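Now for chain A:
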Amino acid sequence: MVEFLTSTVGLSGWLAWTIAAVVSAVLVLNVIAGGALAFIWAERKVSARIQDRLGPTRTGGRFGWLQSVADGIKLLAKEDLMPQGADGLLFRLAPYVSFCASFCAFIALPFAFDVVGQRLNVAVFFVVAVLGLEVFGVILAGYASASKWSLFGAMREAAQVVSYEVPLGMCVVVPVMIAGTMDMVTIAEKQAGWFWNWYIFHDPFTFVIFWVYVTCAVASVNRAPFDLAEAESELVAGFHTEYSGLRWSYFFMAEYGSMFLVSAMAAVLFLGGWNGPVPLASLAGLSAGTGDTAPYVVRLLGLANLVAKASLGVIVMMWIRWTLPRLRIDQVMATCLKYCTPIAAVMFAGAMLWKIALPGGLVPGLSRPGGEIREGWLPGPGGAAIPGESTRDGSLARVTP
Partner candidate 1 sequence: MREWFRNLWSAIATVAQGMFVTLRVFGKTYDQNRRTFTEHFEYPELPAPVAARYRGFHRYDLTTCIACDQCAKACPVDCIYIGKERVENGKGFRVSGFTIDYSKCMFCALCVEPCPVDCIFMGSTLDLSCYSRDGTMVDFARLPVDVAWGRATLNPTAVAASKVIVEPVHGGPNQ
Partner candidate 2 sequence: MRGTSFLDQFREAVPGAVVGENLTAVDPWVEVVPAKIAEACRWLAKASPVRFDSLQCITAVDWFEPDAKKAAKNTWQPHTELVYHLWSTPAKVSLVLKCELPRWQGDVPGELPELPSVTGVWRGADWHEREVYDLSGVRFTGHPDLRRILCPEDWEGHPLRKDYEQPLDYHGIRGK
């Protein structure tokens, strides 16, 4: 786009960059906002069905599909209240910090193999790190609200999310180790083909660690049963007790944005990314690299695949939320420190040993552990394993192909 603007339109470099950045940002922003609306609607419908109800039925004709829009308009029209004792600047800032964190992470998320905001060779690291920033928004909101309930929520959030970074990081490292790269595009590409190439089915350890990842992901985005920061039966509404109107809706959008993000990440890391369970495109003879329409079809198919997987993940999170009671804060910490972390560590070690012991996989003909290297035609920085990325430890050095 920058090239187009500088060469064809003839704008100066910095202007072209700015325009391109704004256009991309607005695009991503709208995707998140639109996605959040869709997921809020889905949450209502899923929870309703789980509870033997119908959910919204009237707004927008059938299925109440305009319900989230109606809610949005209502929230826009609401008065923005701020408690008298609140720290004004931080109180106003907090929702945006929270939203920005969730929003920034989308930059590095690949939707299909070159449908990605900015391809990074440390994408996994970037997403996890940026997602971790969301906690600042929550802590700021809790601190600045001048409400004791909010403060409780903030303290819980700080304790919980920071702790869950540890097992989450360990879970994320496993696919990285198997693929030998932190580039999400390459990780997903290596799982191309039939569904048994997905990393969740790579070995028993990755299968287990996927579920640990699910647990930690639910915890790190503050969804029930780990929604301690906004535990409505204990803390009224936790960190966003004092928020109303649009500011509150930013928290909401951030929550749904992060939910989608961690689900999409699960899809990329464990569930083959944009590769469907059946390699339809290659069976049909479509190539992503050549042809007039084929690349578009393949990308569209990949996009649909990833969005479907991520949405499924989000719906599972909703399903969990409407089924389980909430844990207590000490139990949340115990789950993290006594269960998730050791299990993740053991599984990490196991996956590592598996990789050393069975480099060709359990059934050598079935899976292609190295993946099909297609960097040749992939744009951007190389998708191959970056040496040095995993050579800090001697044992890992041998693993990298």
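On how the list was made: all candidates are chains of the complex that A comes from, given by their letters.
We adopt the following convention: contacts are C-beta pairs under 8 Å (C-beta built on N, C-alpha and C of every residue); 3 or more make two chains touch, one makes a residue touch a chain; residues count from 1.
It should be emphasised that the depicted structure is a prediction, and the values quoted were computed from it without experimental measurement.
Touch, as defined above, links chain A to just one of 1 or 2 in this complex, and that is 1. On chain A, the positions that touch candidate 1 within their shared complex are 46, 48-54, 319-320, 322-324, 338-339.
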